[in-house]
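With one protein chain removed, the remaining protein chains of the complex are shown where they sit.
Order of writing sets the labels: A, B and C. Residues in every chain begin at 1.
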Amino acid sequence: MINGEKNVEQPIRWAMVGGGRGSQIGYIHRSAALRDHNFELVAGAFDINPERGKDFGMNLHVDPERCYPDYKTMFEEEAKREDGIQAVSVATPNGTHYEITKAALNAGLHVVCEKPLCFTTEEALELQEIATAKNLVVGVTYGYAGHQMIDQARRMIENGDLGEIRIVKMQFAHGFHSAAVEENSESTKWRVDPKVAGPSYVLGDVGTHPLYISEVMLPNLKIKKLMCSRQSFVKSRAPLEDNAFTIMEYDNGAVGYVWSSCVNAGSMHGQTIRVIGSKASIEWWDEHPNQLRYEVQGQPAQILDRGMDYLYPEALTDDRIGGGHPEGLFEAWSNLYTRFAKAMVAADRREAFDTSWYPGIEAGVEGVRWVENCVRSADNGAVWIEYQ
Amino acid sequence: MINGEKNVEQPIRWAMVGGGRGSQIGYIHRSAALRDHNFELVAGAFDINPERGKDFGMNLHVDPERCYPDYKTMFEEEAKREDGIQAVSVATPNGTHYEITKAALNAGLHVVCEKPLCFTTEEALELQEIATAKNLVVGVTYGYAGHQMIDQARRMIENGDLGEIRIVKMQFAHGFHSAAVEENSESTKWRVDPKVAGPSYVLGDVGTHPLYISEVMLPNLKIKKLMCSRQSFVKSRAPLEDNAFTIMEYDNGAVGYVWSSCVNAGSMHGQTIRVIGSKASIEWWDEHPNQLRYEVQGQPAQILDRGMDYLYPEALTDDRIGGGHPEGLFEAWSNLYTRFAKAMVAADRREAFDTSWYPGIEAGVEGVRWVENCVRSADNGAVWIEYQ
Amino acid sequence: MINGEKNVEQPIRWAMVGGGRGSQIGYIHRSAALRDHNFELVAGAFDINPERGKDFGMNLHVDPERCYPDYKTMFEEEAKREDGIQAVSVATPNGTHYEITKAALNAGLHVVCEKPLCFTTEEALELQEIATAKNLVVGVTYGYAGHQMIDQARRMIENGDLGEIRIVKMQFAHGFHSAAVEENSESTKWRVDPKVAGPSYVLGDVGTHPLYISEVMLPNLKIKKLMCSRQSFVKSRAPLEDNAFTIMEYDNGAVGYVWSSCVNAGSMHGQTIRVIGSKASIEWWDEHPNQLRYEVQGQPAQILDRGMDYLYPEALTDDRIGGGHPEGLFEAWSNLYTRFAKAMVAADRREAFDTSWYPGIEAGVEGVRWVENCVRSADNGAVWIEYQ
Partner (left out) sequence: MINGEKNVEQPIRWAMVGGGRGSQIGYIHRSAALRDHNFELVAGAFDINPERGKDFGMNLHVDPERCYPDYKTMFEEEAKREDGIQAVSVATPNGTHYEITKAALNAGLHVVCEKPLCFTTEEALELQEIATAKNLVVGVTYGYAGHQMIDQARRMIENGDLGEIRIVKMQFAHGFHSAAVEENSESTKWRVDPKVAGPSYVLGDVGTHPLYISEVMLPNLKIKKLMCSRQSFVKSRAPLEDNAFTIMEYDNGAVGYVWSSCVNAGSMHGQTIRVIGSKASIEWWDEHPNQLRYEVQGQPAQILDRGMDYLYPEALTDDRIGGGHPEGLFEAWSNLYTRFAKAMVAADRREAFDTSWYPGIEAGVEGVRWVENCVRSADNGAVWIEYQ
């Protein structure tokens, strides 16, 4: 149970690239990193506009001298300091993740990067190679995975409560971009520009979230074949899709479905995952993350609540407040940042890392790989392809 | 509003084939047909065992002389009577629907047939041809379509409340056959035997239900292409599937998804349809049929309730009891049987039929056609095919 | 399981008083009585307007000669026939229930009466005395009690699944009369006129429904003391209340709460009952009657579904269609009418009645008694009173 006491001996000296004034995601990163006193924000290149970035950093109590105009300067200058940064979080538009993460790794820094890590599997594997060679941690913020009921699901599946797994049904289908809101919204505009956003929109932007949750819940499942059908209902978004359906065949005979959409009119998030076994199913919905529905065939459906004694111990590790009290997205992110911190400390000490899982460089690679395969299928007429 | 007064001048003289003792579906047919006094049960070939059938019929107050050993005898004998049957309902295993319906039509009888009407589009079109030539009504019991909120949805879509339709998401995915229950259940055994059940299991058995609801809600939508992936998770069921996913492209650019399953462990029915437009979505769930969820993008989600004044008039026509009181499956079926009766009377009088829709011979044809196309896609490696 | 076969050897010859054209409640009575072929509608005094009543009856296929101008004539004339009526249902405004029921009993007829049976406990006990003396059945249509999950709850409590019962929390609180709709609605107008409606509005009109359900679930619980606070938020309704709260102390130390309201703006029915024991609680909501929530302290909440094998056998007796398919209010009423029929047949044969419970004359008496006590408390300043 988390109670605010130290997780690491000394907070990690930490900086941000991007995530400045007006950035929602930047706020979540800071809130999560600072929550459990594992990180200390000491520097930043918060904004493409240096003045605005400096003012913003000062307002966060960052030393003005360490509010840098760009990430290159920051990595150079911080390397010269004895108390220089040890880790950096990257919260910039997608098209810059690769180069910033690469530069950070080359500067010897641990990295927490927004998803997608990059645009191609080739790039992703290159980053993985550097990180491995330099013994550095790369965390990728699949933030929803930090919810405790995901751990409960993982253990239930591992313990055979569901029987043999047959079907994994996933969706992240919101409706906020049912109209061409990008015409009047800078923060959406780049997401539908292939140069900045990469080869896909919703597949990468939302679809990879439940996909990663499925990887956490079902670490042994491997995709063998895949078919993806994608559409651009708002025509100006083509070739990027605003809706896609992916069917996957796993190597053990199970099947997976992923519905990715931003045109599911009226839906808030619509992120759910249902894992169906030969004996029972579980279902989780990110808008009400403290509950997990457990349906054993032939028995009454059960609603498991976060923080309760009947859960597996692994699902109680990150409990902050007891059952009944709702925890939210910030706790999920904070839980992941704590794992990132522990992994970074362990890496620095060349120790084995004692946390069982966190979204690391492999998660980053697999997300990019999946999008690449989906796009390859879709662009060839939604054909079945061997997963590469 | 329905109040139990006559819908037709004289109840239609009606018989059943099948649906005898222990048959759940037989009971629903009788309950629906007799509910509004549109039909009068006067004869039957209720059971493959003549003795049991006769005893059963007598217990339903049917004249023992009109409890027949088989449908052929019944059609022959009844044809000789002045007060002979005018209509017959077929509630036998799937493999017999075609021949019984054909015989009934050839005997000059209106027919209400369980779905599927038959196994091939060719057969279905043949039945359609006979029915048309003889001016006879064929009703197909897609019973869920009789729920009033389906009418509300149909009118909302027609009136443009949802904007341009983009996505139709359907599922009927229960978990009752997660294990090989057919080994110990006669009523399930024939469903997984291709000789009796036809070329598919769940596609036809459950998938065609939400498909037909989509046809009611969206009468102008035409399938252009289709891809179906099917599995037999209980191995002994192969080649018949116990799980399938179908993706459809409609001719106007919209897409449709249908998940059909009987291995969705722990799910009761899991029959839902969500229609997504450029402005709003609606969603309906057959287990709570009195509600319709209406989500306008950018506005609070709304929950519409059956029987309320704010609904379109078409959704209030079949109201029996006012808002708040739950109606159930029996009312849905009864509403359809009333339409069948009105259609039969109108046909006999060579009058135009004044009810806007009911699941007739076209619904029967389209259901069979869809399954045929799904199986063709699935058996060719889940490839995309032109819809025929 | 109900399958439409005979429950009684010969349908009971049955008539209605009231419930004519435009009456919702009349339709429910007929639908329920005729559903399972236990009753045959052979006569009626359907309307205060004889012409309209006759036309209405004929439209229900009743012999025009047996469509009577008033109940007195009907009882007299039918008594002269060999095939005269055996039972009558009373669906008239409250103020007439007593005199019609009394006349029917004195005419030797079994009665099914709308609640309230009458206005005073004294009258109720008088009716009970006559019914007992003449060995006649009086059914009172607390129709919600016919839902199968009520039987499940009753057995769970009896079997100790909840532990010792501590609290019974009830409400029937709709919002349909938030405004003074009676100014423009005849069917509501009489309900707020003490001369026609009796000494209370919502206490009797809605509050007695969950109260009776609690009597079914908890047959041994006896009210010892009671306090009722009532209000007339629409001023013109005074002295009749449109909102009331009643607290009860039972003789075993348990407490009960009943919220009765017609000004719960925006609520459909809002009829729920929650029974809380030392180990677990159950909760039932009449708008979704196929589910029963079961919450064992320290365990995940469970949702029980109608028609499932895990229920107690008593909760499956009345199953018509299997789990997953929604049954509704009509089935609940039909189940009760079947019990009424069996009770009438048994009474005629002087046999013990084999159905465990139905809302009979005692239910009628207790409903009237409860309202009388509530009003007595409320009118004395919402003081605690000994229950009489």
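Simple rule for what comes next: contacts are C-beta pairs under 8 Å (C-beta built on N, C-alpha and C of every residue); 3 or more make two chains touch, one makes a residue touch a chain.
Because the structure is predicted, anything quoted here is derived from the model rather than measured.
Listed residues A:Arg13, A:Arg30 or A:Arg293: the one in touch with the omitted chain is A:Arg30.
Touch with the chain omitted from the figure is made, among C:Asn243, C:Gln271 or C:Asn335, by C:Asn243.
The residue from A:Arg166, A:His269 or A:Arg339 that touches the chain not shown here is A:His269. Only one of C:Gly26, C:Gly146 or C:Gly277 touches the chain withheld from this view, namely C:Gly277. Taking the complete complex into account, C:Ala301 is the one of C:Ala301, C:Ile361 or C:Cys374 that touches the chain left out.
Only one of the listed residues, A:Ala238, A:Leu329, A:Ala347 or A:Ile385, touches the absent chain: A:Leu329. In the full complex, subunit A touches the omitted chain through residues 2-6, 21-24, 26-28, 30-31, 35, 37, 56, 59-61, 174, 268-269, 286-290, 305, 320-331. Against the chain not displayed here, subunit C makes contact via residues 162-163, 166-167, 169, 175-176, 178-179, 227, 229, 231, 233, 243, 245, 247, 253, 255, 257, 259, 261, 263-267, 276-281, 294-297, 299, 301, 381-384.
Against the chain not displayed here, subunit B makes contact via residues 294, 298-305, 308-310.
The working rule: only the chains that are shown with their structure count from here on.
Rotation relating subunit A to subunit C, from a C-alpha superposition: 180°, rounded in steps of 5. Two copies of one sequence, subunit A and subunit B, touch each other mainly through matching residues, since over half of the numbers at the interface are common to both.
Centroid analysis (C-alpha atoms only) places A farthest from subunit B. Centre-to-centre separation between subunit B and subunit C, using Cα means, comes to 35 Å.
Subunit A and subunit C have centres, each the mean of its CA atoms, that are 56 Å apart. A separation of 44 Å divides the Cα centre of subunit A from that of subunit B.
Residue positions of subunit B touching 2 or more other chains: there are none.
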